[in-house]
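Shown below is the structure under consideration.
Moving on to chain A:
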Amino acid sequence: MEFGFAEQIGFRALSLLTFLPSLGALIMVLFMRGRPSAYKAAALVASLATFALSVFMLTAFDTSTAAFQFQENFVWIENFGINYRMGVDGISMLMVLLTTFLSVIAIIGSWNYVKDRELAFFASLLVLETGMIGVFTSMDLFLFYVFWEVQLIPMYFIIGIWGGARRIYAATKFFLYTFAGSVLMLVAMLAVVWWYGKESGALTFDILTLQNAGFPSDLQFWGFLAFFVAFAIKVPMFPVHTWLPDAHVEAPTAGSVILAGVLLKMGVYGMIRFCIGFFPEATVNAVPYVMVLSVIAIVYGAAVSLVQPDMKKLVAYSSVSHMGFVTAGLFTFNLQGIEGSVLQMVNHGILTGALFQMVGFFYERTHTREIKDYGGMARPLPIAAAFFSLFVLGSLGLPGLNGFVGEFLILIGLFQYMKVFAVVASLGIILGAAYLLWMYERTMFGELTNQKWLSLKDLNAREILTLAPLAAMSVVIGVWPGPFLEMLHAPSLEIIAKVEPFMAQKQSLVQMASAFLGGF
Partner candidate 1 sequence: MNYVLPLIPALPLVAFVVTLFLGKWWLKDSAHWIPIVAMAASFVLSVAAFLAIRGEEHAIVVELWRWIPVGDFQVPIAFQLDQLSAVMLLVVTGVGTLIFIYSKGYMHHDPGYYRFFAYLSLFAFSMLMLVLGSNYLLLYLGWELVGLCSYYLIGFYYHKPSAASAGKKAFLTNRVGDFGFGIGVMLIFVTFGTLDYIEVFEKVEHHVASEGVLLAIGLLLFLGAMGKSAQFPLHVWLPDAMEGPTPVSALIHAATMVTAGVYMVARSSVIFASAPTAMLVVGAVGAFTAIFAASIGLAQNDIKRVMAYSTVSQLGYMFMALGIGAWVAAIFHLVTHAFFKALLFLGSGSVIHSLSGEQDMRKMGGLAKKIPFTYWTLMAGALALSGIVPFAGFWSKDEILGMNFKGGGYVIWAVGLIAAFITAFYTFRLIFMTFWGESRMDPEVEKHVHESPWSMVVPLMVLGVLSVFGGFLGFPPENGVFHKFLEPVFHQANEILHVEHHYFGMLDFVLMVVSVVVALSGVFFAYLFYVKRPDELPQKAGAVSQPLYKAILNKWYIDEFYNATIIRLTVDGSRWLWRVVDAGVIDGAVNGVGRLWDIAGRVVSPFQTGRVQNYAVVMFIGLFVIVTAVIVF
Partner candidate 2 sequence: MAIPIEWYLVLSAFLFVIGAAGVLMRRNLFIVLFSIELMMNAVNINLVGFSRLHENLIGQNFVLFTMTVAAAEAAIGLAIVTALYRNRRTLMVDMFDVMKG
């Protein structure tokens, strides 16, 4: 416990971090009803404070170790061996930072977005933030599950209340799909815990303990499957991705930003923590299948994006493609693949978050998201067009921006795993450039399709303030990803160490498959 919160930072930073947003929400709901300027300011302050705290925690964060830091631990439900245990390693710290960062952006970005039940909207966003941070900081399986499910609720409301025309369908689909996946995970959790309980005589939901349990093969198989399905839905991987376009199209801008920016990452994060952490053997066996699904997702998502008539849907499908890179990179189990994968999660969070935010800004002006209704928007909205192009370029993997670093690391990792996959994934990049540029051309360039658009106002200061940090982060990570990668070295090595013993046995099979698929 040398990485307890007391030694490192002196106060229960993680709990504070997790519950600070909700506390803000509570204060807003209790004391600020009917005063929009007050509760909006409060929401902003709460999210900013959370972000500041998370950045402050970085100063005490030790990047040289894979150990969990800022740990807190006390007994919660003794009968089941359930503890309230929190901690972060490099991967989760990065995810937490992403969450707190994007939450601030989402709040600023939707300052004037909703007109109806505004207080509830901002409160929901803050509660959502608590849920997301909780997912990344939990070190107890039960606690994790609680946060995992709880964050569904605010998101459900955000889509359902403040969404578009088909919001009910989308919200319900989002909820049920995720819920169905996670209840399977619940059973797998129980099976794992009971196996370990019978083996060791003590019930525990402690993640670290269970990670070292060494489950038998058949339990690994089923456990992996159940956890994987739950997380794959969240990611979402092909072919369980269809909730995503619906949810994104209907969600309000802030919802889309958070959904794409953070919620999808929870799936991959879960895979890292649980699929790999608990079931390394089954993971190794599953690698070829995961790879095939990921690569399909990359190409498929990109192809489907190409023909979307709706900007938001296009970006949504592009997420499927990009998250395909993330899962593919993760399961290469080499340093480049894993670090690229985690970094790409951050990148995708920033870029896709930004793209959704931009689509939102356009929508607020034109009240349409159909690409064909746009055209020539660069003339009335030059600043917006500039930002938009930056994010588009980052998204299509332009070197010098953040998307490239993650994507290329993943490809390098993938290439080392099996060349064919890297080649096919690279095809996805071509398609990626195609759909993004095509969209950009059709919306920003060309003749003005509608003379009304000439009178549109360009981005105002608040909107620029929303986008500028995202743009800045995009450039910073693009040219100097070192500090971010540094946080990932130790945890990534840990992941590799976990699967390595099983990899050795599997090597021959990979080679066989490689030969079969005609690798070089």
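Just so we're on the same page, contacts are C-beta pairs under 8 Å (C-beta built on N, C-alpha and C of every residue); 3 or more make two chains touch, one makes a residue touch a chain; residues count from 1.
How these were chosen: all candidates are chains of the complex that A comes from, given by their letters.
What you are looking at is a predicted structure, and each value in this text was computed from that prediction instead of being measured.
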Neighbour of chain A by the touch rule, complex-wide, chosen among 1 or 2: 1
Contacting residues of chain A [partner candidate 1, same complex]: 173, 176-177, 239, 241-243, 300, 303-304, 306-308, 334-336, 339-340, 376, 378-379, 382, 393, 398-400, 404-405, 408-409, 411-412, 415-416, 419, 422-423, 426-427, 429-431, 433-434, 437-438, 441, 444-448, 479-482, 485-486, 489, 520
